[in-house]
Each structure stands twice: as structure tokens, then as C-alpha cells.
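See below for the structure under consideration.
Now for subunit A:
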Amino acid sequence: ADLVISNWDGYMAPDIAEQFKAATGLEIEVVNHATNEEVMGKLMASGGKGYDVVFVSSPFAEILNGQGLAEPIDKAAVPNLDNLYPEATTLAYDPGNTFSVPYTWGSTGLCYRSDLVEGTPDSWLNLLQPVDALKGKTTMLATDRWLMAAGELAKGFSVNEKDPARLEEVKTLLIEAKKTLLAYDDTTFYSKLVSGEASLVHAWDGWCNYGIGENKDIKFVVPKEGSDLWIDTIVVLKSSEKKDAAMKFINFILDAKNHAWAAQNILYKVPNKAAMESLDKALSEQYPNMAMAPADLVKYELLRDLGTAQKDYSRIVSEIKAAN
Partner candidate 1 sequence: MNATLSSKLPGRIVLLLVFGFLYLPIAVLVLLSFNASGLPTSWSGFSTRWYGALLSNTDILRAAGNTFIVAVFATVISTVLGTLLALGMETRRRKSNGLEALAFAPMVIPDIVLAVALLTFFSRLGLTMGLHTIVISHVIFDLAFVCSVVRARLKHFDFSIVEASRDLGASGWTTFWRVTFPVLLPSIVAGALLAFTLSVDEFIIAFFTAGAGRSSITLPMQIYSMIRFGITPEVNALATIVMGVSATALLISQWLNRQQQVP
Partner candidate 2 sequence: MNASSNPILRIEGVGKAFGPVTAVDDVTLDIRENEFFALLGPSGCGKTTLLRMLAGFESPNAGRILLEGKDISPLPPEKRPLNLMFQSYALFPHMTVRQNLSYGLEMERLARTEIHRRVDETMATTDLTQFADRKPEQLSGGQKQRVALARALVKRPKVLLLDEPLGALDKKLREKMQLELKRMQNEVGITFIIVTHDQEEALVMADRMAILKDGRLLQVGAPEDVYERPADRFVANFIGVMNFIDGKVGVDGLFAAEGLQVKASGNAGSATLAVRPENIVIGPPGDLPVSGAIVDIAYHGLDRVLHVKTTASATPLQVRIPASGAGNWKIGDALSLKIDPARCRLFQ
């Protein structure tokens, strides 16, 4: 194959290879990774060998770049960059899309069963200090950064907070919250809502949409304290020997029609103006968070690489997990 691309399973059109071949005559091979972490580990251990293009979330793209593994984006080869919302070209981790191109974006908030939760939850504290009826019926995302973010947002801190005293406060809050939690879950939380096992869960917007698709009573809300802004990006690896083809591939993805596929089929917002505008209105009626304006979205703070402060995060998360 001309290109090896690693992405999450089901995150692109299944026939992407045929379409791309029809359009460019180039062959691609799509492989899957389960998590950002795994593919990052693999890229770092191997120096990126074997892969041409990878899909990773923004902090990881930042790391790839920091490690010198990311190839600069050849703007001239990717004219479809023009399709992006302006907000998507000035993102703090990579202003001007120099080494990464955003693929999907969204927020993190609360996903809940409106028929089982009284009123509309509007604060992170609804999750972290639930009313009695919700005790034992909430879940939180398990990954370090999102787990911490919920506490940081509730306290009004930055999601990239580095001040040890503040982090200590967050820790206390989260350890307390653990007592009322059904589980930490970042893979099946929406099906817990569907089955009624949980009533209020910490969720990514797009993933909440899968629950909404199964049960209309499920709703998504971004608490008043705000959310983080997450972005899944496309990065070309420096070690790639097929950089031209890789740029062609990015350009192909950014084509309005192709990029719209992601929004339509995986129910994640895409930062592609042309694509979003081509969507059926019915979609945003069924899944209201699809309609969130880019301007509102980018108000949320991006997760950034923490550098050496990561040590404090991993220790705090370990303490939370070990607490009982």
C-alpha cells in the first residue's frame, strides 16, 4: 500500500480506501488503535516507523511534534484546509495547523436520563456531589486528564492547572466524589444510561449521542463551569516516506463531502464549515449538541501537554484510585 493510516476503528468511512483510490489512484491501508495512549507508545518506541498518518487527540499531537515525530503540514498540498472554520485554524496547541489538522472536536459534559434525574443538571457538582437519589448512579471518565478536568472545572481552575495546592484541593474533591460513584467508565457509560443502571454520567458529547440514539430521554449538557475542548487531529509522521500521498489524504478527508461523513455517521462535530453546513437539519434536532457553534466551543480550554507536571497528575490519580 502507498499509505498506512492508523485510526480508531469505525472513525472513518469503511470504504475510505476505495474512495481514495478512485479519487487519487493511491492505495491506503487503514489500521486501528484502541486508544491514543497505545498508538503513542508504539510510535515513540519505534520512532514512528511503518506509519504515515495517525489520528490522535490534540495533546498527543503536541507530544508528537515535541518529540520531533510530526511532519509539517504542506499547506500548498492541502487546499481543503480552507474548508475549516477559522476557529479551527488558531487552536492554541497548534496555531496555523503547522503539524496537525483537526478532524473532530467537541466538549465534555454530563449525559443523563432526563426521566430519572430531577431537573436539569447544570454544574459539575451535580456529578461530584450528587443528591441522594443519584448516589451510586453516576459514572466518571477514567482517563487521568478528563477525570482531573471534572474536578478542576468544578473548582473553577484551569484544566491544565499546575499549582500543587490547587491540585490537592481537586484531589480531595474527587476522592469524596468516588464514594458516590457507581464506576469509572470511559467505554460503556452510555449503555449504562440506556439500561438504567446509571442516571448521570460524565461523557464526551459525541458518545452521549449513541445513548440518545437508543433512548430519547437521554440528554447532554455542558455544565455552567464549562468544559474542556477536545480535538482529534490528523498528523503525518516525519518518518513517512510517502509524505505527498499523506498530504493528499488529508486534503481528501477535508473535502466537505468526505468530512461530513464523520458527523453524520459517528455523530461527532467536525471543524469543517463546508461539511457542517451540508448536514441535514434533522440531525441536530435529534442530537442538539451537534449544533453547538464553533465560537462557543472554542471558549473551552484545550487540554495541553503538562510536561513535568504530569508527574503530579499521575500521582494524584493513583491516590484517587487507591482511595476507598
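Annotations for the structure displayed:
What we mean here is this: a residue touches a chain if its C-beta (ideal position, glycine included) is under 8 Å from a C-beta of that chain, and two chains touch if they have at least 3 such contacts; residues count from 1.
Keep in mind how these were chosen: all candidates are chains of the complex that A comes from, given by their letters.
Note that this is a predicted model, so its numbers are computed, not measured.
Between subunit A and the candidates 1 or 2, a touch occurs in this complex only for 1.
Those residues of subunit A lying in contact with candidate 1 across their complex are 1, 4, 6, 8-11, 29-35, 38, 41-42, 45-47, 49-51, 187-188, 191-192, 194-195, 207, 210, 214, 266.
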